[in-house]
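Of the protein chains in this complex, one is absent; all others appear in place.
Moving on, here comes chain A:
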Amino acid sequence: MGRSWEAAMRAMDYLYNTVVEVKALEIEAPKGAVSCWVILSCLEVLDACNLHNPGQLDERFALYTANLWDYARKKLRDLGQLCSLMPGLEPTSEQLSLVVDLVSGMGLSSQDGLSPTNKSPVDKLRESLSSPNSFKKHYLEMCEQAMGTYKYIGRYRSARLIGMELADFHMKVSKPEKAENFLLDSIRMYQQEGWQSLADGTMVKLAQCQKQLSDPSKYLKTSCHIACSQQVSDAERIHYFQEMLSSLDQVQDDTIEMRASQAIFVEKLYLDGFSVNLNDDMTLTVTLISNFPEAMSFDSIEISISKCSEAEATEYEERQHTPAQSSVAPSQKVGSHRRQPSGTHIALDKMSNFQPVTKTLPNSIEFHTFTERTKGRLVSCGTVCDRAHELLSRSDSASSTGTPVPLFKGDYSQCFSQKSVTLQPGRNDLSFSTKVTETGAFRLGQMCLAVRCLELLKPLAGEGVYFKVTSIPPEVTLKPRHSGAFIMGIEQEAELMFSSGSSSLRRESSVAVTTFPFFSVAPAPDPPPLPPAPHHDPAADPSGDEDDGSREQVVSPVRGRGMTLAPLSSGSQQAIPVTVFMNMRRDAVQDLTSTVSVSVDGWQETFHTDVKFVHPFHSIHKVYTAGKQKYFQLVVQGSVPEAAFTLTEPRLESPACRDVDLVLINPPNQTLRVNQHQSVSLLWSLEANVALLPSLDLGFSCCYSSDLDVASHVSVPEQPEQPGQPSPRTYHYSCSIHDFQTQYLLSYAVSSIEEDKACTVGETAVLDIKVQQLADLDLTEGVKLAYTVKANGTIWAIGGKSSGFFTLKDGKHSIVLDVVPMQAGQLFYPLVTLYKCMDQVEDASMSEGESSESDDTDLSPLQTKQAKPMREREGSISQLPYRLLEFTSDQIFNESRSRQIHVQPCTANSEIDVTLVP
């Protein structure tokens, strides 16, 4: 009927019940007899079933036969135990006779003629009881059969249980290498299913097995695991902890790497900042939970740092900055160790040397919301899980995902490190600090806890702690020591300041300085042992973080010619004293910017620095006139706040013209000190030998010295008797003056019409203008001149022509105009200005375009005085075919400028108009 399996099913129940009944009824039987009977029954039933089950193994068939096989196996094992047939046991005579009894109890072998491959159950049992060797053979065979059948029907757990017993057996026959595999299989399964207690219990067996194997490295790992297990009794843990320590001594040759997951939990990782400067210290605080039963001292604990993409780090940073998350994050991390949601507590990381075959779900699935809008209208929204593909991919068919990912020791070239750390059982707070010597984005890669040859590794990538390292490039600056800016023309003490920024200089390296011509940067001479020293000392340490030692190093190499930069740690500064000199060129008037290039060997880099030089002096010249006498004034003022100069030997020369003598009016031994707030005024009178003064090119020069000048410092105290020895620094100023000779004297006066009477408001007065040509000039007669009289209309009313032409006769001319004062008080004279008249024709080539100003005669008198020497003007006389040309201020000597007249108020009026004229 093809239901042979039913026999097996029923036999099972029957056998169990009978055994229980026999026990309950306390039926007397020789020891082992029941077992023998059960084995025989099982085997007989199995044989019978097999006989009637011609086809292949049927699942149903297997379902029940498996149990029978298992039962028979168990009984055989019991028998083996009883008769000391198990390996490692020595049968006593009693046990031997028991065997004989049992064998005889089985009756005679029924069919002797059967082939050896198809023995009857009785023969089999008899044979297996006959000797330990054949017992072993039969027992293994039976185990194999039971396991195979169990596996066939998918009862892996049962199969593994047999496997473990098999492992026990193998260990007894001293074949631990076979046992190990069975145990590892079982442990893997238990761990996958989250039966930690079973896994760890099996682990203890594994440890024993591996001890037999005399594989210290494996034994070490297993001991370590057991020592940290929460499921094992304390005594056992401590025992294996000691075992671990002792086996640590045995393994000496190579390092053993294993996951630290079971032993050490990371509860908290905290970096003190997200961004750090290159070569700056970075601090990492770690809270570790040690599961070792006793305090464990590690040789070192290192946390590696690995590069990651900028984007990852930025994302992390953003997450850190969301306030809600940042406060929750640490507690979540703690929680993730304790929380055991369905199937996820089997955290991948917690399995010491094993990997689950099935995929575990993460304990949190990250997703984000998205909204899509077009033109402000919501089109769609939803939630997106970026890792959906990864999470939803089938793991049962893709066997590759199940392959264990071995954990290797990562790259610890960059790491946080601490030596000799002792971790107490439970919570430990550690703090690491390191310097990162590379820029970029990083994350914590792995933690390595090393004890002698054992290295416990813990991947930290999952913790997602990122940081960025930014670099500050090295910098070189040139800075004057005693003043705010460099000053042209003097040799100044300065400092070439090297700030290393983020990079460091490991060895001494030479410094080469290149500059443009006229600009020199030289190593500073040794500070003289003489008094000037105070100058150096206060400024010797410009950067507070430079210690004395490095300062020594800086000074000494400078003794030789080249400059050398001492080794420089990152983030520090070093100053090399130098002297800087920018030659003051003759034509230099303004500030100047030059570039200095400093190349440093060690950095293989050339730094270009702009250096600004300030011109030390600011000079103004002016020509003064008194009648025909001319004076030349030069005002020299300092332009730098800190610098004070002493000027000596002022000289003014006109190299091109020998007809003019320049006589200095200043006292000869006057001390000329110049600084920003103090100017020196030098005045020369021009004594001409010729009537007609030419244009003069004047060159001014003087020697100067300054406190800031290094050259003056060094030389003066050493050679006081030879003051001329150092070439004095000279300042040159050149200018040219022209059209400065006085040609006409202009004088005018306002007086009352009546003699000896004061002017009164509203009454007509006389403006008498006199123009005189200077006699010794042979100016051509008949030069046409023009005059204008300008006055504020509220002060003066001018009667008659306020402007007009005239020609000098005998070098003289006078004009009389009526003017009426409109106000009382001290009044300035109306301003009279002379112009030169040019024929329009001959002047046509000159520019015009001034027509827009053609009727501005009423402009205030001041306007005409504006120093635009050759500016053409058209007055009210513009209809005339002439152009007016202004004289330079030096060509006309106006004697009456700024003169005033007292005008009395009008007496008759009842209303009194009082005006205060300032």
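Following the convention adopted for this analysis, a residue touches a chain if its C-beta (ideal position, glycine included) is under 8 Å from a C-beta of that chain, and two chains touch if they have at least 3 such contacts; residues count from 1.
Convention: contacts and distances are computed from a predicted model.
Per UniProt, the protein behind the absent chain is "Trafficking protein particle complex subunit 2-like protein"; the candidates were "PRIM2 protein", "Trafficking protein particle complex subunit 2-like protein", "Aminomethyltransferase" or "GPI transamidase component PIG-T".
Summary of contacts with the chain left out: across A:155, A:225 or A:435, the touching residue is A:155. Considering the whole complex, the residue from A:193, A:438 or A:768 that touches the absent chain is A:193. What chain A contributes to its contact with the hidden chain is residues 12-13, 16, 19-20, 23-24, 67, 74, 150, 153-158, 161, 190, 193-195, 197-198, 201, 339-343, 345-346.
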